[in-house]
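Note that one protein chain is taken out, while the other chains of the complex remain in position.
Presenting subunit A:
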Amino acid sequence: MRLTYPFLFLVAVLLLAGCGPDGADDDGPVLPSFDRRGMLTEWADEVVIPNLTDLESRLSTLVAAQDTFASAANPANLTALRDAFTQAYLSWQRLSPLVIGKAEEIRLREQLNTYPANVVKIEENALATTPANLDLPSNTAAQGFPAVEYLLYGLEEGALTTGPQHTAYQAYLTQLANRMLALTTTALADWNNGYRAVFIQNDGNSATASIDRTVNDYIFYYEKFLRAGKVGIPAGIFSDDPLPDRAEGLYAGNSLPLFLEALASSRDFFADRGLARYLDALDVRRDGELLSARIIRQFEVVRTTTAGLDSSFADQVTNDNQRMLALYDEMQKLVVLLKVDMLQALSINVDYVDADGD
């Protein structure tokens, strides 16, 4: 054989390789044993868009209830306002595991639910002569659900209805509610105007494809916000002592219902919206048991561990932190199952690491 033939062969194959992993990305996928595009469609149509739509509608109700309250600040209207707020907050908890797409881009989570609320800043903004600029990072903790909660539950008795500053507080409340609604509308509009298709079509297996990114976001939420934010931080896992003032729902005292709603939403996303099926399609077993079943069971263990907890986690960690620590331990087991076992089985990298391997 002369040099030319192998050489040409070499060149041809190398050119082929050049179009390999980079070119063969996200278009024209084959869907062999499991319908990944179907799963993405379900995530968009049955999870993200309905949850955003529900949140938008609850926030509209909140804005309307605030208008009514502003026109007649009586106890009945305050109760209705508080009720509208609670419903919207619960709706947020259902959306919370999947804050993706435009919602992620505009930092919806940070602006809607950073707690503890910065009370000093809230007072300053409410009593200022000009409306506060809520786009400023320094105002992140002075808006969203925790700030509204403070105004509705944390002020002195009557301060919002008849106190000397009640108009200022009400005006700030209106500003906050309108902003929450506007942000949610922006996030939802993007999903309805084209992003849905982009999301579903990006069904390849690269680190930037929809499945990898969504699953990473979902696990990140579970670990950082559900486990650490709602439970671990108030229970003092990351500090020397418990930190009751870091609990969610500090002023309304409803940490537990908020937590349970978020937990149920996380569980349902895993169990009913594709991930469990995906694992089963790959026949992923651990110690003879389907991994999906083990994860669902652990979600159930976490839920039952909350039985008997105080509705206010601030009170719970103050009075009997052992029970919060026990809840944290059960949640921790689920982090390992999701982040180590599930990600390995699905061959999804933890976060996007752009580097070579060998």
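Rule of thumb we're sticking to: a contact is a pair of C-beta atoms (placed from the backbone, for glycine too) under 8 Å apart; a residue touches a chain by one contact, two chains touch by 3 or more; residues count from 1.
Just so we're on the same page, contacts and distances are computed from a predicted model.
**Student:** I notice the complex is incomplete. Of the names "HTTM domain-containing protein", "Cytochrome c1", "Glutamate mutase sigma subunit" or "Peptide/nickel transport system ATP-binding protein", which is the UniProt protein name for the chain that's not shown?
**Tutor:** "HTTM domain-containing protein"
**Student:** Please pick, from A:Q87, A:N205, A:T305 or A:T318, the residue that touches the omitted chain in the full complex.
**Tutor:** The one listed residue touching the chain not shown is A:N205.
**Student:** Tell me which of A:A189, A:L260, A:A293 or A:A345 is the one touching the absent chain.
**Tutor:** The one listed residue touching the chain not shown is A:A345.
**Student:** Can you work out which residue in A:R36, A:R58 or A:R246 touches the chain that's missing from view?
**Tutor:** Final answer for the missing-chain contact: A:R36.
**Student:** Write the list of subunit A residues that the hidden chain touches.
**Tutor:** Within subunit A, the residues touching the omitted chain are 1, 3, 6, 9-10, 13-14, 16-17, 20-21, 24-26, 28-33, 36, 203-205, 232, 236-241, 282, 286-287, 291, 332, 335-337, 339-341, 343-358.
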